[in-house]
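Selected chains only, in their assembly positions.
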Amino acid sequence: MPSLDELVAYANQRTRLDAYQDAPGARNGLQVANNGAVTKIGAAVDSGLVPFQRAVAAGVDFLIVHHGMYWDMPQLLTGPVYTRVKTLFDGNCALYSNHLPLDGHPEIGNNALLAKQLGLTPDRPFMETEGGAVGCSAPWSGSRDDLKTQLEAQYDRVVPITCGSTTPSRIAFCSGSGNSAMKELVKAGIDTLVTGELREEWFNFAQERGLNVFLCGHYATEVHAVQALAAELAAKFDLPWEFIRTENPL
Amino acid sequence: MPSLDELVAYANQRTRLDAYQDAPGARNGLQVANNGAVTKIGAAVDSGLVPFQRAVAAGVDFLIVHHGMYWDMPQLLTGPVYTRVKTLFDGNCALYSNHLPLDGHPEIGNNALLAKQLGLTPDRPFMETEGGAVGCSAPWSGSRDDLKTQLEAQYDRVVPITCGSTTPSRIAFCSGSGNSAMKELVKAGIDTLVTGELREEWFNFAQERGLNVFLCGHYATEVHAVQALAAELAAKFDLPWEFIRTENPL
Amino acid sequence: MPSLDELVAYANQRTRLDAYQDAPGARNGLQVANNGAVTKIGAAVDSGLVPFQRAVAAGVDFLIVHHGMYWDMPQLLTGPVYTRVKTLFDGNCALYSNHLPLDGHPEIGNNALLAKQLGLTPDRPFMETEGGAVGCSAPWSGSRDDLKTQLEAQYDRVVPITCGSTTPSRIAFCSGSGNSAMKELVKAGIDTLVTGELREEWFNFAQERGLNVFLCGHYATEVHAVQALAAELAAKFDLPWEFIRTENPL
């Protein structure tokens, strides 16, 4: 039976965890420990009472999440935070969080997998940071309508903003929130972006600069990497794994 | 023919413009002057090249917007900013921006009008600030399904998050972005919110705390107040007015 | 059986918890919840694995501490923090922290009780803040040697700094760290301080300004108030209570 430390060490190294400078408050890596042994791996997008309950009910004792508990730091272990953490403690379930490193990973990252879902091979980094790129881009030989059709086949809620070329030659990918991707798009000379969500004010930016943006959902575009990492860990350490889905429509 | 100064003074006073502390960078009031006279009023949600072009094409020389040019401050009057400002200058079109004061106004504010659209009379302030409340709330006697049905009749893209009571007794309103409304909702003891958009992480917050949220679109929930202010100014100063619509799906 | 909420509410009100502006990072009040019921109260000076283990072993399920977990905020629930918090969770032991309000309380505060220990009745506030004084002072009719003798009878490790009057007319009290009390002493025109600990550089300050300071230990001067509050809660709610001692020599 593999130890918690072994899984954490492998996952940290595999995703180049220390290379990335993440958002203020974000803490990649192990956030909650367990008794030190792992028997089943879970993968979820978000931290929260319901994903934790479902993970524990499924027998998971090592839960990988894309969004750790940093969005709402457990300053005081009271109220909903108490309940949430107690669920993990009582279920002996460790919590492992991995945000930007998992978005940007060239093999098991959300953006690499978004491209792969469309049959594409990314050949350029997008949204480069000191530690590595967060996104990627790939050539596109179809029309904009082809792209829309394929995305709508794979995602429930696609919001298209079609102010750019009808025959884009390249597509950039930015899973989750695309707010910081918009200016990068212009700098990179790419006119078409697949992302999760955008604040309202970016529509006019897209309209003024002639950009296409396809919003496929923040949650929906970030289910890929946690599953890939869980599957890889499961194979490596000979453990079962399971995806813990929630109904997040955002 | 009324002067630009008269319209600005009336609108500022009517909306208690100086009372509100708005977002950093936001500048409520006149943002771009014209030659000093006004012959036609326009109302738009956003600043941008297309709404400015449509306003000028419609003969508007006093354009009221909810989102001024502060989202992308014209630091340098070059590129798209040059084009956007030149459109206003060449069209002799003044730009008047009014954000939080227009959200919170008890008669012509977005939230008061959202409530009115559902046949409700707000009787409590919501999201209070030093200068005044931004939102409001009103008693509700129907079911949650009734509310959903009514909203879907009035808005194209309603995203329901239904983790709260099936028979809410009160509904809070927060036009545009609801991110800052979520914790206020809990403090106020209200379990149902009508708003425009939410970042992904608030879904788990709603789920943990048992809240209903109906997202009706940031743009879509903010078309009301600029129209109401334009109509009132038009009546007061005996001028024509027109709503300048764009296709913002966000 | 009283509820956790009742005890917390009583203790907060009794100590005027919200009035005080405490140190950055300090969070007075409930820091860790339990299952909602209380059967035995504990009082300790510090948070830490050993005081938590001893409290749980003693059957305590509501532990009052003077120093909450804010000195070393449980950012990640891993390593020693995991063990410490798990001890509380497994023992169903709530953690209630109360710092400056308990130093300054005129009846059950550390400084009032330090004065009482010497048979004195404080008649002036010392180290006043917006929310209330943290310390107090009382007239003294004996010699400085009398004071020294009495303190050495009550405390194991007294470090005397005797640069002031041999017959002080007034004594100021500041439990715990006295670093912020030294300049206040000069302002108040008092030349003798009883406190817990001082950083090295204040010796010269005392020497230049002719001040007496008796250091009786940070821990040792702060055992009083948590006991007083525990005893009062125990009487009020008809519960047993116990002091959880550790061997802190500082």
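Which chain is which? They are A, B and C, in the order written, and residues in each are numbered from 1.
Convention: a residue touches a chain if its C-beta (ideal position, glycine included) is under 8 Å from a C-beta of that chain, and two chains touch if they have at least 3 such contacts.
All values derive from a computational prediction rather than experimental measurement.
K.L.:
What number of copies does the complete complex in this structure file have, with 3 given?
P.N.:
Shown in place are 3; the entire complex has 6 copies.
Simple rule for what comes next: only the chains that are shown with their structure count from here on.
K.L.:
Can you list every chain in contact with both subunit A and subunit B?
P.N.:
Touches both subunit A and subunit B: nothing.
K.L.:
So subunit A and subunit C: same face meeting same face, with over half the numbers shared, or different?
P.N.:
same
K.L.:
For the sequence-identical pair subunit B and subunit C, determine the rotation angle of the Cα superposition and round it to the nearest 5 degrees.
P.N.:
Nearest-5 rotation angle for the superposition: 120 degrees.
K.L.:
By CA centroids, point me to the most central chain in this structure.
P.N.:
Centroid comparison flags A as closest.
K.L.:
Using CA atom averages as chain centres, what separation in Å is found between subunit A and subunit B?
P.N.:
Spacing between the chain centres: roughly 32 Å.
K.L.:
Distance-wise, how many Å sit between the C-alpha centres of subunit B and subunit C, to the nearest whole number?
P.N.:
Computed value for the inter-centroid distance: 51 Å.
K.L.:
Please tell me the distance, in whole Å, between the geometric centres of subunit A and subunit C computed from their C-alpha atoms.
P.N.:
So the centroids are 47 Å from each other.
K.L.:
At which residue positions does subunit C touch at least two other chains?
P.N.:
none
K.L.:
Can you tell me which positions in subunit A touch subunit C when the two form their complex?
P.N.:
Touch list, subunit A to subunit C: 27, 29-33, 73-79, 82, 85-86, 89-90.
K.L.:
Which residues, counting only subunit A, touch subunit B once they are in their complex?
P.N.:
Listed in rising order, the residues of subunit A that touch subunit B are 46-51, 67, 71-72, 80, 83-84, 157, 159-161, 176-177, 196-205, 207-209, 218-219, 246, 248-250.
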